[in-house]
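The other protein chains are all here in position, but one chain of the complex has been omitted.
By letter and in written order, the chains are A and B; residue numbering begins at 1 in each of them.
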Amino acid sequence: MVKSMSDDYQPKIIALVCNWCTYTAADLAGTSRLCYPSNIRMIRMMCTGMIDPKYILKAFLDGADGVFIGGCHPGDCHYINGNLKFKKRMAGIEAIISQFGFEEDRLRLRWIGASEGPEFQHNMTDFIQTIQNMGPSPAKGLMVL
Amino acid sequence: MSVYAMVKDASPTVAVKAALTKLLSQNLVDAVLVAAKSPYSALPMPTLFAEASAMDGIDPLAPAAPFNAARQAATVSRQATGKRLALVLRPCEIRALIELVKLNQCTLENVVLIGIDCLGRMENEVFLRHASALGDVTSEFQKNTSLQDDITRTCQMCEQFEPAHADIAMSTLGMAENSVLFASGSETGEALLKELGLSPAENPAQRETVTKQLREKRAACKKEVFAETSEKINSIEKFEKMIGTCLNCYNCRQACPVCYCRECVFLTDVFAARPETLLRRAQKRGSVKLPTDTTMFHLTRLSHIAHSCVGCGQCSSVCPSNIPVADIFTTVAAQVQAAYDYVPGRDVQEPIPYLIFAEKQKSGEPK
Partner (left out) sequence: MNQPAKIVVIGAGISGIRSALDLAELGYKVCLLDRAPAMGGILTRLDRQFPNNHCGICRMLPMFDRDNSEAFCLRKGLSHDNIELLLSTEVTGVEGNPGNMTVTMVRQATGVDADRCIGCRECEKICPVEVPDSFNAELGKRKAIYLEVPYQRPNQRVIDLQACTRCGECVKVCPTAAIDLDMKPEILTFENIGGIVLASGTGLFNPQDTDVYGMDHFPNVVTSSAFERILSSSGPYQGSLMRPSDQHPPRKIAWIQCVGSRNPMIGADYCSSACCMISIKQALFAKERLGSDTQTTIFYMDMRTFGRDYQRYRDQAEKENKVAFVRCRIHSIEPGDEEGNLKISYVDHSGKPVNAVFDMAVLATGKDPLRKIPDFAAHPGIIATDAVSEWMDIGSAVVSASAVSERLVRMLSSAGISPEKQAAPPLSDKVAAPPHLQVVLCSCHGSLDKVLAENQLAAELKKIPGRMDIMQVKSVCDAEGLEKVKETLESGPANRLLFAACDTQVFLPKLRQLAAQTGIPKEFMDVVNLRVLAENASSPEVLGEMMQQLEMRANRLFRKKITPTDSRPIRKTALVIGGGPAGLSAALALAAQKIKVILVEKQETIGGNFANIYDAQNREMIGQLIAEAKDQPLITIHTDTEVINNAGVAGQFAARLRDKNGAEITILHGAAVIATGGGKADLPADTRADNKIISLYDLEAELNQPGMDAANINTVVFMQCVGSREEPRNYCSRICCLKSLKTAMKLKELNPDCNISIFYRDMMTYGESEKFYTQARAKGIIFIPFEKQEKPQIKIEAGRVLVQGFDPVLNEPVCLEADRVVLASGLIPNPVDVVAQAFQVSTTRDGFIREADSKWRPVDTGREGIFVCGLARGPVRADEAVQEGKAAALRALRILARDTIAASRHSAYVRHAICSLCERCIAICPFDARFIDPDLGRIMVDPVACQGCGLCAAECPNGATLIGDFEEYGVLDEIEAALG
């Protein structure tokens, strides 16, 4: 279930989630009436390993206040180890975006298993809270060439 | 490996030329790739020589390099041909070549890497200006420290001016005037030095002092550039100001030795926006600057090559808008390389960082 945040600042979050685990958890959170904020735009990926750095860069440059990535726990990946391969890739992306003034906390990777509806909800709420505390992304409202 | 031989009483260029000529004429190698002047310009271009007699114009120590020649080196070593090649390269070119080997763009099979001490290169127009005034810039450059200050900004911050991984290293730093030290870095190099009949020598003691001093100077410069650049790009808005004049010409990617794609993704359908999308974007944001995806291009290119960036500075040199691309790339690359504990060109056996990952990791990120 989705609810709107009442505060004035409405962060925009892109969530790239793995089809197998986190997406199932998100669905479960939905059917279990676990509220999480509506300003999350979820995009289903088959695997976190499918996430191209371009997606994350694009999201930040288009004004996302945060990018959340949810994948299977290590060992649970449908594609054996796509999640770990993404984790490796992510270290580089973090190093890059942080140089351009995007705080590292705006990009978050979490492992959320299929049955972890409450964890999904908790993670979303917590991420939104973190982003709200941080304030808008430096690219927000900016004309990005 | 460290077999030393000294050639004295000849200008470094002459000594190098003599050695390379011998390699070719004694059929120790089948061809040599080395920077050489053409009859039309003093600017040395990577040139492939198969005849010793054609080698007159070679000028590998010239403080000019219109290319990072790793690309050209990779072109001639794309696959093993059965012929033995000597590639005379600057240290940054060797590092880039090693990255290209890892990326399967070329092979070191039957390749002799010959490296030189690199005191830096000048921007092309600076070099040509000096050339028209001085004639032989190369010799003058070796001894004239004020000329040496005319090298590019990126060269001024380069600490890796000694040729690592070369089969044969040709050194001038810390040597007496008109002497060159030949050192072998491998069994291949050692065998070739013997064939060349050079007399054994000691590594002169002052070489270490000289290189150390230079490294310190360069490190200080690098620190300064990094600090300055970090400050200039530490918000996306500041970065936009830096790249406000970018033309999306992609020269930087063309000049980059490790940007190895046959066609850049920014020229493919992946970034070919539908007109509808552009109109919609303009509608939503009020306006859209064309060509689009300028920032995206630079950041994506960073995500593609930052780990392999060897800091050659060619991207800055070719930028028609004088954007200090190399400052940005080297500054960010340092962070990425630190994150992966990866040094480009360090080891040809070391895979690029994305292809190695820990099989076993604790479940769950910190909550």
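Definition applied: contacts are C-beta pairs under 8 Å (C-beta built on N, C-alpha and C of every residue); 3 or more make two chains touch, one makes a residue touch a chain.
Just so you know, these numbers come straight off a predicted model, no measurement behind them.
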> Which displayed chains does the hidden chain touch?
Replying inline: A, B
> From the list A:17, A:64 or A:124, which touches the chain that is not on show?
Replying inline: A:64
> Which of these touches the unseen chain: B:270, B:290 or B:348?
Replying inline: B:270
>> Touching residues of subunit B against the unshown chain: what are they?
In response: 103-105, 260-265, 268-272, 274, 276-277, 279-281, 283-284, 304, 351-352, 354-355
>> I need the residue numbers on subunit A that touch the omitted chain, in ascending order.
In response: 1-4, 10, 12, 14, 19-21, 23-25, 27-28, 30-33, 38, 41, 43, 45-47, 49-55, 58-59, 62-64, 72-73, 75-76, 78-82, 85-86, 89, 113-119
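Throughout what follows, only the chains that are shown with their structure count from here on.
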> With chain centres defined as C-alpha means, what is the inter-centre distance between subunit A and subunit B in Å?
Replying inline: 38
>> Please output the residues of subunit B touching subunit A within their complex, sorted ascending.
In response: 230, 233-240, 243-244, 246, 265, 270, 285, 287, 289, 294-296, 299-300, 302-304, 306-307, 331-332, 335-336, 338-340, 353-354, 356-365
> Touching subunit B in the complex: which residues of subunit A?
Replying inline: 53-54, 57-58, 61, 73-75, 81, 84-85, 87-89, 91-102, 109-111, 138-139, 142-145
